Structure formats: structure tokens, C-alpha cells
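The complex appears here without one of its protein chains, the remainder shown in place.
Every chain is named by a letter (A and B) in the order it is written, and numbering of its residues begins at 1.
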Amino acid sequence: MGIINWARTRSPWLIHFNASSCNGCDIEVLAALMPRFDVERFGAILRGSPRHADVLVVTGSISMQVKDRLIRVYEQMPEPKFVVAVGACACGAGVFQKCYNTHDGVDKVIPVDAYIPGCAARPDAILDGIVKLLKKLGY
Amino acid sequence: MEAREDHVKIVEELREAMGSENVIDWKIPRAKRIYVAIKAEKLKDTVKHLAEKDFRHVSTISGVDVGDGIEVLYHLTKRAAGKGEGITLSLRVKTAMENPSLPTITDMIPGATLYEREVHDFVGVVFEGHPDLSPVELPDGWPKDVYPLLKKWKIEDIKKRLSEVGGN
Partner (left out) sequence: MGETEEFIIPVGPQHPALKEPTNFTITVDGEYVVDAKARPGYNHRGVEKAMESRTYIQNLYLLERVCGICSICHMTNFCLTVEEAMGLEVPARANYIRTIMHEIERLHSHSLWLGVAAHEIGFDTLFYYIWRDREVIMDLTESISGNRVNKAMPTIGGVRRNISPELLRDIRKGLDIFEERIKYYKSLILKETTVLNRAIRVGVLTPHDAVALCAVGPTLRASGIKSDVRADDPYLVFDEVPFNVMTHDGCDVASRVIVRCDEMFESINVIRYCLDHMPDGPIRVKVPVIMRVPETETVCLWEAPRGELIHYLKSTGGTTPYRYKIRAPTLGNIPSVQRMLIGNYIADIPIVIAAIDPCFSCTDRMTFVDVNTEKNWVWDSEQLRRYSRKWYQQNSH
């Protein structure tokens, strides 16, 4: 593989987006960055701006208010970009099925590359999901 | 049952101050819980009277569609400085289903502002005198005729209406 792809898979920069999540998955995403689980050993860091990110980590069941912002954040990311849906709500509505203001999963709004189920998804599972995504990219 | 006698005294003082014809109903299901139903015209005077009796904290305001009108419950809490004697008094006021409206209490208790906006969002009650009744929970672009917690709106109908305005 070329050097660019090698660099990309060894330092995926993440941006985290809370799309109407209950915060359960969000605190586990943060816990994945903390010393116990330490996703940074895979070269991943959390960035604040979509323009610097490779991987968009989305949690939540996407309410009407948040949907346009999610699409905008996705469009601001430079190619190549990947989306990871963390948690049962992001994978497919979770417990909020049949609520009037939720979508049935992130893939109804933007394309998704990896699904990490769980309610809340454990940091171990999040790490596993990110590593699987990197392997798919040729790590 | 000292606690109950104390609660009965609160209700009796209220009836005396507001006039017993304006206090429609009351019940004390257990210690620390009082429910009083009053006429809508007496809402502000009642809240003022209760605030003077230390029921100054608005825990929340609930709007309930009861079929023949909208019942608004003001859950007022009397704090007890940590001594185990806190009381929650739920003040019940009814308003009509068509153009429901009540006077605001935010001039007396500013902390009630978001709760009134929320009741407006969900069941459509207009609080006269409220400085800003814009949506607090419902998203921008929510159709103005949909008050989700009214019984006539089923979830499927709300979703259909949202897709008409491009929400989902």
C-alpha cells in the first residue's frame, strides 16, 4: 500500500458527533480515550473540527433538529472519510423505535462503514470496531 | 398524624384566603403530597399566597389532555432546610380545549419560564404575559399545528406530518 494510506490507517483522526444520544455511548467513547482503554495507541485522536478528521463517530438516534447538522459535518470532512455508528440507537433506533422524532439509524442519513452495537457500547467494543475498520482499510 | 394536620391547615388557609368557592377540590393522598384544584381566575393569587407560605420552588409544570380540556398542574415544593419536612403541592387548573390559555406566573417566579414554554410546546396552552413563548423542546421547523402530547395526535400521524414538512 502507498505511504499515504499507511499513514492514514496508522493515525485515524476522529471527530465525535452526538446526534441526540442519551450520553451513555458518548461517555464510553470518551472512556475509550482514557488511560484504561487508550484508543490513542492506535494513533487515533479526537479532533474538534470535521475538516481535520478522517473518521466520524456518531452516537444517538438523530432527531429532526440534529439531522441537518450531521449532514453538514459529514460534508465538511475531506475525502476519504469513514463513519462509525456507535450504539444501538445509531445502528438502528435502539429503544427509541416508534418515537416521533427519531430516525432508524445513522445509515438512513449518511453512509456508514462500521457498526458498533451495544447499549451502551463498551469501550472495548468501540476499540474493536475501530481496529476492524482500520483492518478493512489495510492496516 | 401530625404531618397530615399540618397539610390540612395549609389547605384551609388557602380556602380562607381565596374563598372556598374558588377551591374546587383537594386531596392529601399521603404525607408530603397535597393536590388542590382551583379556578383559573384565581391562579396568580393562589401562587402568590403559596409563595408567601414558602412554596416558592416550582419543580415543574405538567400539561395533561384530559379529554374535555387541558389540565395544568403546577408542582410547587416547599423546602425544609434538610429537616425532612418538605411538601410538594400540586396545584391543578383547568382550561378549555379550544384556545387554551392561562396567566403566566413568571412575573412572580421567574424560574417557571421554561416550564411554561414546555407546556405550550406539548399541549398548546398560551400563557398570557409570558415574555417569550418560542419553542423550548420542539425543533425549529416543527409544524405549528402539531401539539404532540394531545391525545388526538397519534405517533404515526405526527411522523406523517413531519415527513410532509421534510422533517424525517
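The rule is simple: contacts are C-beta pairs under 8 Å (C-beta built on N, C-alpha and C of every residue); 3 or more make two chains touch, one makes a residue touch a chain.
Please read these numbers as outputs of a predicted model, since none were measured by experiment.
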Next item on the list: Among A:Ala7, A:Ile71 or A:Val95, single out the residue that touches the unshown chain.
Entry: A:Val95
Margin query: Touching residues of chain A against the unshown chain: what are they?
Written below: 15-28, 30-31, 34-36, 46-49, 60-61, 63, 65-66, 69, 94-96, 98-102, 119-120, 122
Checklist line | Missing-partner contacts on chain B, residue numbers | finding: 29-30, 32-33, 35, 56-60, 62, 64-65, 73, 75, 77, 79-88, 90, 109-115, 118, 122, 135-140, 148-149, 155, 158
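Everything that follows uses one rule, which is that only the chains that are shown with their structure count from here on.
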Checklist line | Of chain A, residues touching chain B in the complex | finding: 63-65, 98-101, 103
Margin query: So in the complex, the part of chain B that touches chain A is made up of which residues?
Written below: 139-142, 148, 155, 158-159, 162, 167-168
